[in-house]
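Only a single protein chain was left out; the remaining protein chains are all shown in position.
== chain A ==
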Amino acid sequence: MDRTEGAGLTIALIGHVALFGILSVGFLATPNPLKLKPTPIEVALVDQVALESTSPTPTSEEPAAKLSPVEAPIEPDSAPPEPAPNPQPVAKPQPTPPKPAPAPDAVKPAPKPLPASNSTKPAPKAPTKPAPAQAPSRPSNRPVAPTGRLDGLLNGISDKPAKSTSTTPPAANVGPEVKAALQAEVMRQIRPHWAPPSGADSDKLRTVVQVRLNPDGSLASAPQVVGQSGVTDSNRAQADLARDRAIRAVRLAAPFKLPPQFYEAWKVIKPTLFEDM
């Protein structure tokens, strides 16, 4: 190392110290533009099998319709002419009250409805006509009014499902997707217990087992083989074995864990068992 190298080393040292000093002071420090803190992402855990995706949601109309057995309470054709007779039955009882007041108590129930019903009869036809008669007076659809039950009235206007009605939809409402999902779920629960016989052409065997289930998923009847297809000469020996084992698999799989609100859809299941299902 000679004189020039000493000078070069000194200058290089000063330069490096200066550069790293400037960097250390934070001269180039970015104000961290990337937010490194992860923002939480909302994750919804959905069942692997879409059991409830297409279930019809119980609406608020349902309980109201049940509470009012009167059919077709809203008829735009008949409603407009009826407001005219409507005030009459309301107005007529008003003059009648003076009558029962002086009259004795025993006659009280009889006269009261009779003059009202008799007088209203000319205008409406049926005695139950107060229902349509009062229907137009309500501003919105409140089919509960005809029955005169106040608890039903409350149920009709609330958004919440009624306490009295069950949320189980009728069987016709279970969509094909739900049915497919239920079928897949049944197969999934049977699969661990299914030990198919092996042999020539055993993969062609398809055994259909039918069984009735209780609402808690247990077997309500003994499983029966209701059909078997794919029986050939070479696997005929295994066909009986497959039937026995299919029945045993269904027995072992019970109780089935299936959504109770779709009980109508799985009251009777007919799983088809085959070798590599």
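Just so we're on the same page, a contact is a pair of C-beta atoms (placed from the backbone, for glycine too) under 8 Å apart; a residue touches a chain by one contact, two chains touch by 3 or more; residues count from 1.
One rule holds for everything that comes next: contacts and distances are computed from a predicted model.
Student: Can you pick, from "Amino acid ABC transporter ATP-binding protein", "Biopolymer transport protein TolQ", "Cation/acetate symporter" or "TolB family protein", the UniProt protein name of the chain not displayed?
Tutor: In UniProt, the chain that is not shown appears as "Biopolymer transport protein TolQ".
Student: Please pick, from A:15, A:215 or A:260, the residue that touches the omitted chain in the full complex.
Tutor: A:15
Student: Considering the whole complex rather than only what is displayed, give the residues of chain A touching the chain that is not shown.
Tutor: Interface residues of chain A facing the absent chain: 2, 4-9, 11-13, 15-16, 20-21, 23-26, 28-30, 32, 36-38.
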